[in-house]
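One chain of protein is taken out of this complex; the other chains stay put.
On to chain A.
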Amino acid sequence: MNYDLIIVRFGEITIKGRNRNRFEAMLLLQIQSALKDFPALSYVRGYARVYIHLNGEDYGLVAARLKDIFGIMSFSPVASAPQELESIQKCALEIMRTVDPAPKTFKVSVKRGWKQFPHDSLEMNHLIGSYVLRHCPELKVDVRKPEVELKVDIQHKETYLYCEVEKGAGGFPLGMNGKAMLLLSGGIDSPVAGWMAMKKGLKIEAVHFHSYPFTSEQAKEKVVTLAQRLAYYGGKIRLHLVPFTDIQTKLAQSGHDSLIITLMRRSMLKITERLAERSGALAIVSGDSLGQVASQTLGSMNVIGRSSSLPLLRPLVMMDKQEIIDYAVKINTFETSILPFEDCCTLFVPKSPATNPDLRIVERVEAHLGEQFDRLIDDAVEGTETVLLTETGVPGASKQREDEWF
């Protein structure tokens, strides 16, 4: 089947009143940027939708990319036929035959936008329906609950026909709801949390804590790979690599073994809050899932969460591990996440971490560590290295020589 056009329908943004226009323009730009590898495409904006003319580009490849763009509710591949009954009938039949698996029932809905066309929509319903029925003896018409609805739109120059409706990613266009910082560990959960945040229209910047030399280069590479994958969904992504070694070794020597994780997590949030301030982000997204590990019990969440005044968004909080894994597989981060490199959280893990830390004790320990500890946090913020990532790597000239090799 040769398709000429894709109708892309926008999702929830259409109910956003006066801002709708701005959000739609935003989404169109994002679609264009995601599809920049298909230079022949041209775009026409309609009400709550956009028409993409394929101009010879492959529908399957465009559709595969389109499925991952947030803010799109659904889209349909459309074939066009010249303004002549027989061509329209033939095209209708061809489309019905490409539906897989073959449906048992269908109905035809004709809209005649161009009133000069010799047959009105009621006649056309009949003319097309009977033609298809004649050629597909196993097919029946069901006007109430058809398996397939063949839509025919007679326009001034051409007639558009389609019946398939592919589900889009849903959600809001990226950035519509502002910006947040994502705590990206390298595990299974945090990339999924990032994806969900982006789906809800949040632009994200990723923050990763590394404890070189206690963690390896590969652990960092792994996080870069994950961030690149998120960049596939979210355009460019800034990744902040925070040196965490000094803080971690300091805490390890504080003599409060069971509270190490709590203390570490609290300092991570403090650092992230400072980075958020610089970036203009208004929330912190984390991959916490209730009860998963000691730092994710309700008691821990309470004590840890209090160290930052920014809203802490936990998209996975009520999800089961298997559900999270299913998402990770779907967004293609799972294989990277399970690579066996230790991240900074798996280091210095005490034998029995507190599942219900006492806030007063934690605050007392922090006060005891005093100014010296505040300075370590300052140093970590100062020493943070920020890279801008695209889905293919680091843009810009830093790797120019290497680029020449490829």
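Things worth noting here:
We take it that a residue touches a chain if its C-beta (ideal position, glycine included) is under 8 Å from a C-beta of that chain, and two chains touch if they have at least 3 such contacts; residues count from 1.
What we mean here is this: contacts and distances are computed from a predicted model.
UniProt lists the omitted chain of the complex under the protein name "Cysteine desulfurase family protein" (options: "Heterotetrameric sarcosine oxidase delta subunit", "PadR family transcriptional regulator", "Cysteine desulfurase family protein" or "Branched-chain amino acid ABC transporter permease").
From the options A:221, A:257 or A:363, the residue with contact to the chain not on display is A:221.
Although one chain is not drawn, its touching partners on chain A can still be listed: residues 216-218, 221, 393, 401-402, 404-406.
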